[in-house]
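Shown here: the complex without one of its protein chains, the others still in place.
Order of writing sets the labels: A, B and C. Residues in every chain begin at 1.
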Amino acid sequence: MKKVYGSAAEALDGLLRDDMLIAAGGFGLCGIPELLIDAIVDSGVKGLTVASNNAGVDDFGLGKLLATRQVKKMMSSYVGENAEFMRQYLSGELELEFNPQGTLAERMRAGGAGIAGFYTRTGYGTQIGEGKEVKKFGEDHYILEEGIFADLAIVKAWKADTSGNCVFRKTARNFNPPAAMCGKVCVMEVEEIVEPGELDPDAIHLPGIYVHRLIQGEHEKRIEKVTTRKKEAV
Amino acid sequence: MKKVYGSAAEALDGLLRDDMLIAAGGFGLCGIPELLIDAIVDSGVKGLTVASNNAGVDDFGLGKLLATRQVKKMMSSYVGENAEFMRQYLSGELELEFNPQGTLAERMRAGGAGIAGFYTRTGYGTQIGEGKEVKKFGEDHYILEEGIFADLAIVKAWKADTSGNCVFRKTARNFNPPAAMCGKVCVMEVEEIVEPGELDPDAIHLPGIYVHRLIQGEHEKRIEKVTTRKKEAV
Amino acid sequence: MPWDRDQMAERAAQELEDGTYVNLGIGIPTLVANYIGDKDITLQSENGMLGMGPFPYEGEEDPDLINAGKQTITELPKTAYFDSATSFAMIRGGKIAAAILGAMEVAENGDLANWMIPGKLVKGMGGAMDLVAGVKKVVVVMDHTNKAGEPKLLKECTLPLTGTGVVNRIITNLGVLDVVEGGLKIVECAPEVTEQEIRDKTEATIVN
Partner (left out) sequence: MPWDRDQMAERAAQELEDGTYVNLGIGIPTLVANYIGDKDITLQSENGMLGMGPFPYEGEEDPDLINAGKQTITELPKTAYFDSATSFAMIRGGKIAAAILGAMEVAENGDLANWMIPGKLVKGMGGAMDLVAGVKKVVVVMDHTNKAGEPKLLKECTLPLTGTGVVNRIITNLGVLDVVEGGLKIVECAPEVTEQEIRDKTEATIVN
């Protein structure tokens, strides 16, 4: 099966439509599918619901899709780094469904794993639990959270082989595997495509079965908060 | 924290008690915690409930614990390779709770992940679904399966560092990570213990947080069904 | 002349679409791997592997590398290993295009029984219930009748079910039948087997 495409636009060809649900990998600006986001901006598709832990910053990552008003609704756990997001949300132009971070990750994994819903203590007794079914197991109360079944997943890995087996690097893994799992179709961008056999089969983070289309490209990999320490004089 | 112990008996010291629930890794005889099973046989603890995909063979793996009548109940998906098991079960000496294989794996992971229950289509309309809550999501019916919270997990990995980070080899991984996750305490046997830093931090299959005690030992690694092909004459 | 085991496996291999991920059950389904030919099929083994290779050469068996039937196997360049929870996540999650499985009984509504004969055979369902619940296309390969010559394609299954309404296509030694609205439809007969012979040996409603 041919999975490797020449560009982000080609890889997304035929997959985008207005009002669809897209799951996106990344945490902050780390491990985000930069190239695919840019191509979705260029496509002009609109009314999107995007399940992503964060919403980028004003001029990078998902912030670009917010700037162009292509997003109708975000499903996120933390959106504090994006002023335009806040403006649109407070003015009522953008819907926001807050999900606790672990619930969001688990909902994505559940969708990908054929789990329609699961019971978690997270959010019980808070406004996150409002309107959700509560069930007691043992002494504790749990709320029912549903799996996310996305029309499209856009994710970023470090390296993939042509069959889609891939590996991530350090904390850039984050939401990428669960986002990939929950997409009916998953498009992945990587820094390097290699031949089958070049990745250790014991060390694949996400098997190729989850990856339908694949592109290689250059990534800016912007750092959101540079924090350093000084080298002590020896 | 000191995780490395000198022997299986030492590693299990203080952890065993009658009528406890033990989750065990392995598929067939592949990747089973041989040394810990032997030590549990020697301990004489009884009335055990064991969650394990299979029940070993008559003289190896969990079959040894069945031979000594230390097991009261098995939670398994397939027990077809064990004549003594079948005898005890058909005579009513042994309880058996069949779990579909994927349900068993997911129940273990759920227990380890603080998920009290989840909805799966697997088993709906069969005797596995009898007595379980049914819920409709979309057009499909799902049954509620509960997380397994084991008193003790016994698992086998290939290599671990002294902090418990570990890697498995090929299909010997199988049920070991989910079993490890669901144990209040997890004891692991490995073929080789290495120093922190010797395993690639991007390639850890099970982080050390899940591993409380660790032993290194010699493994028989018996093969259940040797199947081969002939080398074609060149 | 009815198909033999290998011919049934060869016919079943035609069901597999190029570029897909497939799970093969134990028994005749295992033989399907011999007839994949040039198609780019990736075999999943539910004990934790994508990209299952052939049996090893004698002396090269690896105890850490077995398939779901517990047979020693080999890996391929595209192989990836994972744990059982991840393996069934992809099965339950609908990522496997087709499963080819054996059966004891199939009912005309697609019910499948292939895991238990009460009081006699209590080996367990293994991964079969997860496979039929999650995989997009379920193809059953089985003898058309039991050893006593009695039909195994029934109006209703008599044995405990593996799944309800899950079978899409049945390949027997006599031919190929689809589960459709109202019953089973004969779509192909083995050489020299007539539709009438299939009807005579089938209890399930035949709609054509």
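Here, a contact is a pair of C-beta atoms (placed from the backbone, for glycine too) under 8 Å apart; a residue touches a chain by one contact, two chains touch by 3 or more.
The model shown is predicted, which means the values in this text are computed figures rather than measured ones.
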(request) Could you tell me which of the visible chains the hidden chain touches? (result) A, B
(message) Given that one chain is not shown, which residue among A:T49, A:T120 or A:S163 touches it?
(response) A:T120
(message) Given that one chain is not shown, which residue among A:G63, A:G117, A:G164 or A:P178 touches it?
(response) A:P178
(request) For the chain that's not shown, point to the residue among A:V41, A:M86 or A:V194 touching it. (result) A:M86
(request) Using the touch rule from the top, list residues of chain B that touch the missing partner. (result) 1-2, 109, 111-115, 161, 163, 165, 181, 195-197, 201-202, 204, 207-210
(request) In the full complex, which bits of chain A touch the chain not displayed? Write them out. (result) 27-31, 53, 76-81, 86, 89-90, 96, 98, 100-106, 108-109, 120-128, 158, 168-178, 205, 221-231
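The rule we apply is simple: only the chains that are shown with their structure count from here on.
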(message) Strictly by the touch rule at the top, which chains does chain A share as contacts with chain C?
(response) B
(request) By CA centroids, point me to the most central chain in this structure. (result) B
(message) On a C-alpha centroid basis, what's the spacing between chain A and chain C, in Å?
(response) 35
(request) Could you give the separation in Å between the centres of chain B and chain C, each centre being the mean of its C-alpha atoms? (result) 27
(request) Please list all residues of chain C that touch 2 or more other chains. (result) 75, 81-82, 88-89, 91-92, 133-134
(message) Two-or-more-chain contact residues of chain B, please, as numbers and ranges.
(response) 106, 120-121, 168-170, 173, 205
